Structure formats: structure tokens, C-alpha cells
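Missing here: one protein chain of the complex. Every other protein chain is in place.
Which chain is which? They are A and B, in the order written, and residues in each are numbered from 1.
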Amino acid sequence: MMRSRSVPLAAWLAGAALLATACGASPDSTQDEPKGEAAASASDTDEGADADGDDAAADHATGEVEVEHAMGATTVTCTPERVVTLGQGQTDSTLALGVTPVGVVQPWTDDWYEYLPAAVEEPTVVGTELEPDLEAIAALEPDVILGSKLRHEAFYEQLSQIAPTVFSETIGVAWKDNVSLWAQALCRDDEGAEVLAAYEERADELESALEEAGMADTEVSMIRFQPDEVRIYLTGFPGSVLRDAGLQRPVEQRVDDWATSPQLIEISEERIPEMDGDVIFVMVSSDSYAQAEGYDLDETMERWTSTELWQGLSAVQEDAVHKVNEQHWNLGGGILAANAMLEDLEEYFLEEQPTS
Amino acid sequence: MIRRVGVIVLAAVVLVAVSAVSIAVGSVTLPLGEVLDAITGARSSDAHLIVSDLRVPRMIGGLVAGGCLGVAGVLLQGATRNPIASPSMLGITAGGGFAVAMGVAFLGLPAGAAVWVAFVGGAGAAALALALASTGRDGLSPIRLVLSGAIVSSLLGAWTAGLLAIDQRTADDVRHWLAGSLAGREVAAVGPLLPIVAVALVAAWVLARPLDALALGDETAVGLGQRPGRIRLGAAGLAVLLSAVAVALAGPIAFVGLAVPHVARWLVGSEHRLVLLVSLFLGPAMLLGADVVGRVVARPSEVQAGVLTALLGAPLLIRLAVRAKVAS
Partner (left out) sequence: MTRTHGSPLMIRTSLVLRRRSRLIVAALVIAVPLVGLYALTLGSSDLSLGETAAGVLGIGESGTTFVVRGLRLPRILVAIAAGAALGASGFLLQGLLRNPLGSPDVMGVTAGASLAAVLAIGAELAPFLLPLAAAAGAGIATATLHLLTTRSRAAGARLILAGIGIHAAASAATVLTVARLPFGRLGAAEVWLAGSLHARTWAHVVAVTVAVAVTLPVAYALVRRLGLLELGEDVAIGAGVPVRATRVELLVIATILAGAAVAVTGPVGFVALGAPHIARRIVGQSGAATLATAGLVGAILLLVADVIGQRVFHPTPIAAGVVTAVLGAPYLLWLLHRWGRR
């Protein structure tokens, strides 16, 4: 053994220190994403999204469709029945297209999102969105796998060996393009166009209703409290739905370039004034959501909302702070979530407050 | 003597300057006029509220936590006659932070109990490090003590990582406590801690002379009528208590307690009373300085002060390791 005098054994435990730091410390400080980000990096709408849907017009027909997507072109045999979805948005939109996946990744919360149809309980859970279980996926013998380059680029090769794999460029903000992409990959272009058209129509109706009610200028703020950080949402999935509904954003929450803007910012308490709007939607977990009134849902929220800065926000003074369920506002990121969000908006603007 | 007084005054001036900057600079840029109005008591704009409700309490938290860490470092370095001893190098801040995080996140202890939980955790970690360092064949050596402290820190870090991997929910809570930051702490917590701090500082002042004697060697100290064992125990206990206050206020902040006493000794020599005074001023200066940099370096978000003290302090550790006259 090493016995050099200068090297007391005690010392070597210290080695552990390093390793611990290596393994532990740094990740500590990383905040975790599974707080439910429909994250989108700078990349703009995916190229694959508006790719050629024309040659696949066939409705659930047999035959093949070549799907252009973020990783290249992939041939899918129509109509795929065994579908594995590697992200929340993929799961949501696949269900919306009338297909129950055979494999899905875990939701960001303990239980499935309440807004999703009961069928979401049926599929096998194949790991997490960040680390899907490739073996479990292979065991399901899927016909097609839907993921995103943002999350799953490193697994593309292995996934492709399991089944034709289609990736969107990113997730979150590009969700509508992605719905078209998933529809194409599932040989269900028509359904895709239908659900999107229905959504657009509903969003337009809300927009006109808001105009009629004189609320077209309403500036909407979206925030979320978490134990170790607080966020303002700018674009992303929820931002795009607000935009479709014709709602405005407070000056501080407007972005110059929709496609390349960060979709959210983490802020310090000093930036509480930037949270203000005519309405503040606070995304909370479904547990908190169920607890109804009061802001004392968690420590962070309590601390922030007890400041005079918060109390001074015009939305707080007007009693226009409204809690919404993060499951469909933030975690889902598919077309069902978008419709659920519209429902919340309709309810809030058109039913609860007939006058503005 | 005049030079020493000059240095102490200079250290105080530096602290005042850094404190002023910490009020003037933050993640939001405010007009200086508004800042000045706020200091004189105005509360009519967001800027005023930001200054008086956020920046000033944060500065106070930083003053107390930084002062505690600086003094704790002096006490530990004196008690162990080891220039690399400090609350973080001996595992005390890690132990305190770990205990608070676990206590608050898993056991649901009230945040007000944090200081005592941190005291128990810090003392436990220090005792473990000491025990580890003393089990070797050659007895306790300064370097071994520091390496043992590093081991204990790493052990706690590893277990924290393990817990985080298992319980995602609690992880967020724990991260908040382990962040090593002045942001988002209950600054109201400062008040009840002040008596503790005051008593500890007076005790540290009293211990300064005996520590001077100790610096001459145990035998000389005994010859001077001191009892080295008691002095060590007292200084270490005080250091753990002061570190616990810092942990309760700011989480486990590393390297302030290591770096500040060195700068102080470099400025005023080795007499403990002077080193204590200068460290009392420079500790908060370093912590507040790191905090200010952390507020602006990743706008609109913030980086924890502890990260920046580590970036500042680690090079000093490297320098000490390769240069300082530490008996290994």
C-alpha cells in the first residue's frame, strides 16, 4: 500500500470529496427541468413541420409516407397503430389524433394530467422524457416513435433501429407545426388539419368575443412560483395560445422575435413589477390548484406575494390574479392542452367577468 | 500602530462602499436618485420598495453572514494553527447546510429553527472530520484535518445527490437551502440571531489573546498560563456557532472564511484582535461583493453568491496549497 509519510490515510477519503462534488454538487445547483417545461430553445419552428403533407394525403390508407423531419426523411408504413411518444406534447397530440399510444414517457407530475382523456392510462410507461427506456420501447414493437431533436437527439440512432422515428426540431413554442408533423407521421393528415382548424376557429371566436366585450387590449401576464426559482413565461406553448386568442402581453413580457426569444425567464424578487398585467395567471400544480383560495400554497409564493411590491401590482389591487392548472398551461404542450387553455380563458374572460 | 489603525479604517471604508454598491446595483437597474430617496425613507415607487424591502434586508443578511464567516475563519485558523482551516474546508458549512436542508425539507422543521439545526449539523460534521483526522497513525496534522473536512463535505454532497435523485419534489426545496445565496431567505430571521452573534463576537474578542499565546506553541501557551485544550474547544465551538448563523442566513457559503483571514493577516500581521476586526469588515465585503456580481452576471436571473465566492476563493486555496508553509 502506499505508505508515504506525507499521505495520511485520512487524506484519501478526501478523494471522496471530489467525487462527490463531481457527481453531486454540480447537479445540485442545476435546476431541474422536470418542473415541467415545455421548453424551447432558440431554434425556431421546425423545418419538418410544414413539410410536404401533400404526397401523403391518403386517409389512414395503406402504403407509405415519407416524413421530412428534424433528423432527415423517414418512411412510415401507413397506418401505424403501435405508437410510442417520447414527450408530453407528443402524447397529448397523438391522443387528439385518435390514436392511443402503446408507450408513453412519464408525466412531469406524479399522476397523469387531468385534462387528458382516460385513455392515457392505458399505455406502458417507458421511462422519462429526458431518459426514455429504449429497451421497454423495443419490447413494445412500435410502428412509429415520436420525439424531439431537442430532447432525444442522442438516442435517434438507436430509436431508428427499433422503428421509424420522427423528431420535431423542438417542443413548446412550435407545437402547432408539431401537430401537423405528428399527423403526417401517423398517416392522419386530415385529422391533424381538422383538430388544428377547430382550435384556430375556437381561438378566433374567443378573440372576437374579447373584442366585443372590449377586452381585446387585455394584457396578460403568466408566472410560476417554484421552491427554488420564479419564472415569467414569455413565449413557449402558453404564450402561443394567448397570442392565438388575441390577448396582449405586458410590455415587459413582449418579445421582439417570437421564434428566437427565450420562452421564459427566471427572475429575482426585484423584478416583481415585471409580473404585472391586467390579469396575472399563476400556474400552479394541480394539488395547489385544488386548494382554492389563498396564496399560501408554498413558501416561495407566500414570501413573494407578501411583499409590498407584489401587493402594489395593479392586478393584485384589482383582484385579477388567477390561478390556473400548470398541467394544461405548461406541462402538456399539445393540442388538447391548448384547447383546455382556451376553455380556461373563455371561462375567465367571458363567464366569470362578463364586464371588464 | 498608525498603519494598523489605518488598515482597519480602510477595511471599514471598503465595507461601507461595497454595502452601498449592493444597495445601488441589482438585477434591476434603478436611477440613483430613487435609491437615495428610498434610503431616506421614501416608499412611493417600485424602486423605493425594491431598495428598502429587498436590497437593504439582503445587505443586512450579507453583513451578518459575512462577518460571522470571516470571524469563524479566524477562530478556526487560530485554534488549529492551520492556514487552510475554515468553516467550509472543515465541513462545517456543508454539515450545517445538509442538516438544515434535510430538517426543513423532510422533517418540516420551522425555518426559525434553522440556526440550531445548522449548529448541530456543523458541529457533527466538524467532529467527524476531527475524528477522521485523528485516527491515523501519525496523529492529527493540519493537512489531514483539512482533507478530512473535504471528505466529510463530499460525503454529505454525495448523500444529498442521492436523495435528490430519489425525491424530485423535495429536491427543489433542498436546492433552495443548499444554494448558498442571500436571495430569498427570511431576512426577518436576522433579528433573533443578533444576540447570538453579539455574544459570540464578544467571546471571540476575549479569546483573541489566548489564541495569540497558542500561536507560539502549546508549551509556550501553557507557560503563559493558558490551557490550550480549552482554548481550542472554545474557539472551535464559537466558530461552529458563527458558521451556523451564516448557514441559517445564507446557506452553505464556501471560501469566505478561508480567504478573508488571510487577507487580514497580510494587512495587519498575526495579532488576533486586529485580524478579527479586519475580518469582521472584510468578510461581509467579500460576501456582498460576490452577491452583487451574482445579481448582474446572468440577468434577468441571478447566480448564487456561494458560486462566486468559490470562483474567487478557489484560486487562493490553490495558492495556499502550493506556497503556504503548512506542515503536512
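Following the convention adopted for this analysis, contacts are C-beta pairs under 8 Å (C-beta built on N, C-alpha and C of every residue); 3 or more make two chains touch, one makes a residue touch a chain.
The shown structure was predicted, so the numbers you read here are calculated from the model rather than taken from an experiment.
Visitor: Of the residues A:E66, A:E81, A:D111 or A:E141, I need the one that contacts the missing chain.
Guide: A:E141
Visitor: Among B:L75, B:A94 or B:I151, single out the residue that touches the unshown chain.
Guide: Final answer for the missing-chain contact: B:I151.
Visitor: For review purposes, identify every residue of chain B that touches the missing chain, sorted by number.
Guide: 84, 132, 134-137, 143-144, 146-147, 150-151, 154-155, 157-159, 161-162, 165-166, 254-255, 297-298, 301, 303-304, 307-308, 310-311, 313-318, 320-323, 326, 328
Visitor: When the complex is taken as a whole, what residues of chain A touch the one chain not shown?
Guide: 1-4, 6-27, 29-34, 37, 39-42, 125-127, 129-136, 138-139, 141, 150-151, 153-155, 157-158, 161-162, 170-172, 262-264
Keep in mind that, in the parts below, only the chains that are shown with their structure count from here on.
Visitor: Measuring centre to centre with CA averages, how many angstrom lie between chain A and chain B?
Guide: Inter-chain centre distance comes to 40 Å.
Visitor: Can you list the residues on chain B that touch chain A in the complex?
Guide: Residues in contact with chain A: 26-28, 43, 46, 49-50, 53-55, 111, 132-133, 135-138, 141, 143-144, 147-148, 150-151, 153-162, 164, 168, 171-176, 178-179, 183-184, 186, 295, 300-302, 304, 307, 328.
Visitor: Could you list, by residue number, the parts of chain A that touch chain B in their complex?
Guide: 5-6, 8-21, 23-25, 27-29, 31-32, 34-35, 226-229, 265-273, 299-300, 303, 307-309, 312
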